[in-house]
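Every protein chain but one is kept in place in this view of the complex.
The block that comes next holds chain A.
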């Protein structure tokens, strides 16, 4: 009797393990937090240096169309207009998402609603394989297949937004598909039963009930796909043409934020204006991925079923 009373009031091995485990998780959290904060701090300070140390106006940076950080224009101002890259980055991202989403949804519906068995047996591994292919391989295929194809079909060099879009389309397809599959699978079975029992056809059930319920998840999938496309550097760099020019259409060579970063970062000296300008591009990328993240959270919150 007293033994138990004593046990109740004193810490045991279990409570010590509890403290130990909790301490470890706190340490890990602190480390990861520190990592994130230092990355943010580093990129922000470097990225802002263009405007604080080199006194380039933010507006000129965002709206200028001449990118030549090593040289001054005739008024003696540095030529760092990032608009062409911003435009190109957004164009390839949005176009890739627009092209990929219907395909991804089709595949996802096939895998979940139409042929779940074949879907999980055959398509699932295929999609996982697509995710695993290194981006340089995608870029190489783009360079040796898509670019010549565009050159022969439409003329020009073949490099440009169209080639970038097509490569990114294949790259974001598995991301959007697998996330959509997850969200469609998460739609409870009884929604389908209820709809079918009311006399709805299979297609009506899929379109009006399943897809509606899965919409927040699908939007999240699309945004994840977009953020992947926005951040992809290597594959895009190989097919986009890497000329910092305002794109005049889908077929003219251009350059994205990421491709300019990968081509430029090795050729500049730390602390100089050309280097700082590249960090400013990185800052834009960081802010954009932040925006994508916030969008995903926002949609997740808005879309979840209210109790």
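As a convention for this text, contacts are C-beta pairs under 8 Å (C-beta built on N, C-alpha and C of every residue); 3 or more make two chains touch, one makes a residue touch a chain; residues count from 1.
By our rule, contacts and distances are computed from a predicted model.
Participant: The chain that is not shown, which UniProt protein name from "NADH-quinone oxidoreductase subunit K", "Phosphate import ATP-binding protein PstB 1", "Putative thiamineS" or "Acyl carrier protein" does it carry?
Facilitator: "Phosphate import ATP-binding protein PstB 1"
Participant: Please identify which residue in A:9, A:25 or A:269 touches the non-displayed chain.
Facilitator: From the options A:9, A:25 or A:269, the contact with the absent chain belongs to A:9.
Participant: Which residues does chain A use to touch the chain missing from this display?
Facilitator: 1, 4-5, 7-12, 14-15, 18
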